[in-house]
Structure formats: C-alpha cells, structure tokens
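Here the complex is missing a single protein chain, while all its other protein chains stay put.
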Amino acid sequence: MEYFTVSLLNGLIYGLLLFMVSAGLTLIFGMMGVLNFAHASFYMTGAYAAYTLAPLTGFWLALALATLIAGILGMAVERYFLRRVHKYGHAQELLVTFGLAYIITELIKLFYGDFPVDYRVPEFLSFAAFRVFAADYPFYRLLMGVVALLMFAVIYLLLSRTRVGIVVRAAIYRPRMAEALGHNVPLVFMSVFGVGAAMAGLAGAVAGAFYTTSPNMALELGVLVFVVVVVGGLGSLEGALIASLLIGLISSFSVGVDASLADLFGLVGLRDWAEGIGGLMTVQVSSLAATLPFVLMLVVLLARPSGLRGEQA
Amino acid sequence: MSAPRLIVLAAACIGIVALPWILPAGQLVAATQMLIAALFACAFNLLAGQSGMLSFGHAAYFGVGAFATIHAMNALGGAGLLPTPLMPLAGGVAGLAFGVVAGWFATMRAGVYFSMITLALAELLHALAPHLKGVFGGEAGVSAMRMPAWGFTFGSETEVYYLVLVWVGACLAALYALTGTPLGRLALGLRENAVRLRYLGYRPHTLKTLVFALSAMFSGIAGGLQAMNIEAANYVLFEIKLSTDAVLFAYIGGVNTFLGPVLGAAVLTFLSHTLSDLTRSWLLYQGILFVLVMLFFPDGLAGLVRRAAQSLRDRGLARWLPPFAVSAASALSITAGTVFTVELLQRMFARDYRSLLAMNPGSPWPDIELFGHPWAPLSPSTWWLPAALLVAGLLAARRAAVMWREPEAQHPATTEATR
Partner (left out) sequence: MTANQTILSLEGVRKSFGGAEIIRGVDLQVRQGERHAVIGPNGAGKSTLFHLISGSFAPSAGRIRLRGQDIAGLPPERVNRMGLARSFQITNVFPRLTVRENLRLAVLRMHGLSYHFWRPVARHLAVNDDVDRLLETVRLAARRDVAAGDLNYSEQRSLEIGMTLASRPSVILLDEPMAGMSQHEVDYTVGLIQDVTRDCTLLIVEHDMQVVFSLAHRISVLVYGEILATGTPDEIRANAAVREAYLGEQTV
C-alpha cells in the first residue's frame, strides 16, 4: 500500500512536471506549426541558471530569474532564428531548432563541464511533508507539483479570461485575421514562444534541484516530451495533460516492479522454459522502466494514430 | 560531362584509390571512417532529402547492422556462408529487416510526428540494449576478429580500407541508380506531394515503408563496415550522437544533390579527426556551422560550390574574383573571431583553470595561453581582437552580398527543377 501511494504521488508529480514542459511545446506547435526541438533546452537552461544564481540571490529569486532568462532566450530564438527561416517551411524551422538545441547543449558543456553539477534542494526545503506509512514523503516533491498546478492555472486563466488571452487564441487560429484587426501578431508569436520557454525554464529550475542537473537532461526529458505529444496529440493541451500524467504514472510504478515476462509465464507453469530463453524474457520491468513510455507510444500509434485527443494523421 | 568536371572526377577517383600510398599510416583509419560516414549520410538522405522524411533516429539501423555483422563474424569465422569480404551483407539484411518494421510504424504518421517517432524508436533501442547482454554485450560490447579469406588476411589497415572502399563505392552507385528507378522517382513525389499520390492510386504508406527499409538497409551496411573496421560493436552506437551526425552531415553537405551528403560527411569527419586533437569544442563548432548553413545557405556546401561554379561561368574570372575574395576573407575573419572566443571561453571555464582560481582567490586571473600567446582573460584588450574580427567579417559579408548581386549574365531566378 505504501508502495502504491508513494508511486502514485511521485507519478502524478512527475507527470505534472512533464506537462509543464510539453504544454509550452504543444502551444508553440499549435500556433506556429513548428516543433521546437530546442524546447527541452529551455528546461535545461532554467536548471543551470537557477543553479548559478541560487548562491548569489537565494533560492526563490533564482527560480524567478531562471524562468525569466529562459523566457528571454525563447523570445530571442523566435525573433532572430525562426523568423529568418520561416519562409523556407516547417522542415527548415525544425532543423534550426534542432541545431540550436545542439549548440545550447554544447555551450552548457563548455561553461559547466560534461558532467552533472551539484544543484541541490536548499536546506530549508528538504524536510518531510508527511509520513506515508513507514516512509517520509519529501516536501519538495509536493512543492514541484504545486508549482506545476499553479502555473497551469495561471496560463489557463490568462488564455480564457483576459483580453490578452483572447488575442493570443485568435492569433493561434487565424493569424492573418488577427493581424488585419490591428493586433501585432509577430509580437504575439514571440511572446507565446517566450512564455512557453519560460514554463519549461521554471520546470527545469524547480526539478533540476531534485533530479540530476547535467548536460544530458535536455535529451532525456526531450524525448519523453516528444512521446507525450505524439500520444496526446500535438496542439491539444488536454491531450498533453492526460499523456503526461499517464507517462508519469507508468514510469513511477514500473520502477518498483521486479517482475519479468518469465514470471508471467510462470503463472501457466512455463517459467523454466521462459528463463531458459533468457534475453527479453528475464529482464525485469523495473530495468525497463525507461523504455515503457516508448512502448506506450507505439501502442497508441497502432490503436489511435491521431493520438488521444489530437488532429487527424 | 564537361572537360573540367571530368578531370576533377578522375583526379578524385585516382586520389581515393591511391590513398594508402599518399597518406601516412594511422591517417588511413580516418579515411576509412570518412567513407563509412559518407555511405551512412547518403543512406540517410535517401529518406530525408529525396523522400522528405526527416529521421532523427538513424543510428538505430547503423547499430543494428554493426551488431549483426559482429555476430556473423563470430559465428561464421570468415568462411562458409559469408566470407569476410561479404560480411557487411549481414548488416544490410539486419538493417533491412529492422527497417521494415520500424518504417512501417514510423511512416504511419507524417511530418514532425514521423521525426519524433524515429527519435523515440532509436531511444527505445538505446534504453533496451544494455539489458539484452546476450545480443548487445553490455558495457564492453561485442568484439570479433576479421578472418582471412579470398587470399587476404584483412589484418592491415590498407586491406580494410580497400574492402570498405569497394563496398561504399558499390552502395553509393546503387543508391545513385536508385534515384533513376520508378521507386526513386516516386520518392521525390512523396517529398513534393504525398497526398496527390493517393489520388493517383498509390499507397503512400507502402511506398514510404519500402524507401525507409532501403535507407535502413544501406545504413546497416555502413554499420557492418564500421564493425569490421574496429572489430567491435557497442550499444553506445545507439546514442543520439550518430543520429545527429547523419543529420548534420547531410544538411551541411546539402540535401538537394546526391553528392552533397557525401561531401558533408567526408569534410566533417575529416575535420573531426584532425581538429579533435586541437580543440575540445569541435562539436560546438559543428553545431554553429549547421545553424549558419540552415539560416543562410539552405542548400548546403554542395549548393554553395555549385552556385560559385555557376557564377564563375556567368561572370568570368575577372568579375568573379573580387566578390569571391571578399566572401572568403569574411568567412575567415568570422571563423577566426568565433574560434578565438570559443577557445578562450573554453579554457576560462575548464575545471583545471577554475581550480587554479580557487587556489589563489583575490589574485588576478592568470593568463591563458592561446595560439602561442598569453591572453589576460579579464582584460578588454583581449576581447577587442575577436570582436574586431567578427565585426570586420560581418561587414565584409555585407559587402560581398552587394558585390554578388551586381548585374550578372542572364540567369533567370527560377526554382531549380529536379532532374
């Protein structure tokens, strides 16, 4: 029972974290038709910025500044790079973001080294929130979940209840019309890009303290984010949320499952045969935890090619 | 073909064949790597440049081919069914088989979805491989030895070079021939307007899967050649680096011509070999070059060369040389400025230097040795130099752009019609 509760909490929170990053990606794609390969790089930038600033400005201010830095980086990417290749089409834009992701990773390696850095949860936040049966549940994990939920609420309200939100939604669906009505659509594009990047940066700043902060984090998360958007359907916020939570839960639960296919065969008395085969039969689910999101993606592709809530193939 | 082109082509062929006599020993390995990279990039381009399907996970098929070949080498010992020179076939078959399955899935979607799926498939393999020690050998990987066959020992680098050369040559020829076949033409159709093909009665999904499988097959052969070259295969082959390399080589070289990716792969592999001793930031330079190409020269180095040759023909040497010289000077200046900046920064932030700083806090930062000259990292005089180089380079680039645009002989600005 303890395992179940802890895994549930962990899974939901990790899913929310994934959602923070993929929401921005989905919004940007819905708006500009561009898959921003560098999106996870904003996540990484947020983490490293917070790591650098925390000793100088204190943890909270570092989080805020890191978010801002990621947002500015995002706006710069849109303004100086994407806008230039817009005329060549989506494939070119994708490649430019791919190149930028590559460069950002290499720059991080240049400035911080090709190994993880010691970005840790600050002392005053590393206590137990409550006890789950026999174990302590860290407060910081809850904090991550709360930040994600708050951010989601803010964005949702912004988009649906404010004038700015209406203009943004108009620019997403009918950019030319919005422009004809006098709205500065390029500014909207740049802002949405910046906000999406800022969301990813905040996620990185918060999560980097808890998980590993290394030059590899962009790729690790990036691939998962891509799985989220394939499963949830690019352009659909609800799909991204469902998919993120699903993947978070799967990753979280599977880490503790020490069963393998051989155990399954054991149910029908064929354990020895299965173990004799070895290979895939004896690999434990916990070891394969990292691969399960990809398996989910393939399953969804087979069953529902357009994703859980997305557009037509 | 025109006389000058023929001469260049002949010289290149002779050079390639005679390489073992021209190059010092030890450099030949680099040449072999260049050949393998060229095949891999070309196989990638069958999918990306010709069919319009951008794959970010091509390392998977390269790696599958490498492992299949390594196992074949161990199992068959260079004799019997597959003598050593034919070993890469194992890689090709494995690549083809895996490519059919992967391609069938991946091509169920188009555009960015396709790209993301290919990436995820490669990552899946990368995550799975360490756990299947029987097949992929765990941390240490799997190794094998090249066995003698057909009168050769395959012990020397020279023999390996020629084996790879023959295979790469044959595969490139096959890939080139493929472009002229009905399937090759339909691949172009897939790129230009896959939807229209449906209304003409074709099944794009089947076509795409077939093209994908062929691309994976040739990638598998390249992997097999690599496995034979270094006599080992390791699951790090499935890492993102190889997939990224394929993309970088092909696009920097130029995806709109057949030899573009070959050129890109050769040049970048060569630079990687020679420069990795001189700098630790080669990957960063590669990335910067890629982004610059994507922003300013979308048809790559090959396109650049082609346009330069075309404008030489149009303008004549006298009017071509000045803008070319300015362009070259601009490129050199920008490169120099960038290199200086990156190298200095790299040394400033290196672990050794920072330990040095930590040992003597409060004292001025020690000079950094670069290009045989000490530079004070915090002094403005140090940074004037790269700044000046970059600014000068940018101004020169502007001037060159103006000079190139001055009236040329008739060359109507139409879209390049594909052959």
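Per-chain numbering from 1; labels A and B assigned in written order.
The rule we apply is simple: a contact is a pair of C-beta atoms (placed from the backbone, for glycine too) under 8 Å apart; a residue touches a chain by one contact, two chains touch by 3 or more.
Source: prediction; values computed, not measured.
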Shown chains touched by the chain that is not drawn here: B
Touch criterion as defined above, residue of B:87, B:116 or B:207 at the omitted chain: B:207
Which residue of B:177, B:328, B:378 or B:395 touches the chain not shown here: B:177
Residue, one of B:74, B:156 or B:193, that touches the chain absent here: B:193
For chain B, the residues touching the chain missing from this view: 177-178, 180-186, 188-189, 192-193, 195-203, 206-207, 210, 214, 414-418
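What we mean here is this: only the chains that are shown with their structure count from here on.
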Chain centre separation in whole Å, for chain B relative to chain A (CA means): 30
Complex contacts: residues of chain B adjacent to chain A: 52, 54, 56, 105, 108-113, 115-117, 119-121, 123-124, 127-128, 131-132, 134-135, 240, 244, 247, 251, 281, 283-284, 286-288, 290-291, 294-295, 298, 342, 345-346, 349, 351
Interface residues, chain A side, partner chain B - complex: 29, 35, 81, 84-85, 88, 90-92, 94-96, 98-100, 102-103, 106-107, 109-113, 219, 223, 226-227, 229-230, 234, 278-280, 283, 287-288, 290-291, 294-295, 297-298, 301-302, 305, 313
